[in-house]
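Shown here: the complex without one of its protein chains, the others still in place.
For chain A:
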Amino acid sequence: MDKQLIKSLAQVVGEQYTLADRESLACYGYDSTPELESRPGVVVLPGNQEEIGKVLALCHGAGVRVTPRGSGTNLSGGSISFDGGVILQTSRLNRIIEIDEENLTATVEPGVVTSALHREVEAKGLFYPPDPGSMNISTMGGNVAENSGGLRGLKYGVTADYVMGLKTFLADGELLKTGGKVVKDVAGYNLNQLLVSSEGTLGVFSEITVKLIPKPQCKKTMLVHFPQLEQAALTVSQIIAARIIPATLEFLDRVTIKCVEDYAHVGLPLDVDAVLLIEVDGHPAVVEEEAAGIRAICERQGCSFFQTAATADEALKLATARRVALSALARLRPTTILEDATVPRSAIAPMVKLIQETARKYDLTIGTFGHAGDGNLHPTCLTDERNRDEIERAHRAFAEIFEATIAMGGTITGEHGVGVAKKKYLPLLVGNAGLRVMRGIKGALDPNGILNPGKIF
């Protein structure tokens, strides 16, 4: 990395927030993606919005590549700089600028942690639904860049459904304002939605305005066991067919159930194929009615166990199995490959079966849990990075799983992004036309290709 550029960057963000020593760079060579690592040339942490623009202008001028990063929890290698470029970490920009109770919006800086926003708006009786698994540390900037989902996706949608306005610094440091607080806005292209899930390749957000909704008055939590996978899958379809949209409709498969039970001893039986965690929320009367409807459907499908939480404490207890699923799996082996293959809801049962068969075929341990309601599954392969042969088998297995996902009308990534990890599968999904359009957009907004190069396509 050019010494003069480092000096200039330090003049913008301060010496203290310009990191170029070996040890610091070693700590910014990874995010949450297994197996991927590459050291950047320098790391900068701007302290205000203008500094983002200045950093980009400097890098644009010098032809140096920039990778934006929040807390580094990306699962597709999206926040790693693979060519010794600049890492631009937005964590210091962590102000909640405004919660507008008349327009029901919140305006935040990109470094605000998702759960911090949850706390602030919920204290005012409002609700920001997107709740990615990493919400206690993931940043709003990262959530918008990756279009993060979460457990509440089925009923409440994903980050994209809440983004109303953005301030984005473009590759050359110019500020672009899109959208705002108005619900209806058809002036020109919908650039907000273009920037959402752009994975840091089109610009760096400096301000984000999201829609808020009233906080649901109450919720009811249910835990259900099914001897057969098909029973669970049919239950999911029939709940939706009965015009009930649960806030949460989560699924654990047999491997995950065993791991959870070994780890947390929550009393799960080891002879069932599937466990569903279901939550309905809203007006108390509606919640009652929906919970009763769900119970009837589960029983009709032959569930072997059905429990409704009577208190908030009990609800927390019922949710434990799902909450600790990733921990329980991850503890088993050193390396955890967490994927997010997503299929239409109706294809859940064949998809889970296919994952299990593929695991057997390649002699792997893959536990599957996830958001059954929206078809977003997390097949999680437990392996050891030191065992190259097993890692190779894992890659081959996932290649088959992704191809099957596409064949079933699903997608290679429901919420983790393409980054570099899924790059090779993207052409299968979007085809030549898709790639041509994406490359065209990238070229128009970032002609020199300095923003998070090598990601997506």
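Note that in this section contacts are C-beta pairs under 8 Å (C-beta built on N, C-alpha and C of every residue); 3 or more make two chains touch, one makes a residue touch a chain; residues count from 1.
What we mean here is this: contacts and distances are computed from a predicted model.
Not every chain of the complex appears here, and the one that does not is recorded in UniProt as "Glycolate oxidase iron-sulfur subunit", selected from "GvpL/GvpF family gas vesicle protein", "ABC transporter permease", "Ger(X)C family spore germination C-terminal domain-containing protein" or "Glycolate oxidase iron-sulfur subunit".
Contact with the omitted chain, checked across A:Arg295, A:Arg331, A:Lys353 or A:Lys423, is made by A:Arg331.
Looking at A:Tyr28, A:Tyr128 or A:Phe169, the residue that reaches the missing chain in the full complex is A:Tyr28. Residue-level contact of chain A with the missing chain is found at 19, 21-24, 26-28, 30-34, 45, 71-73, 89, 91-92, 111, 113, 115, 134, 136-137, 326-327, 330-331, 334-336, 384-386.
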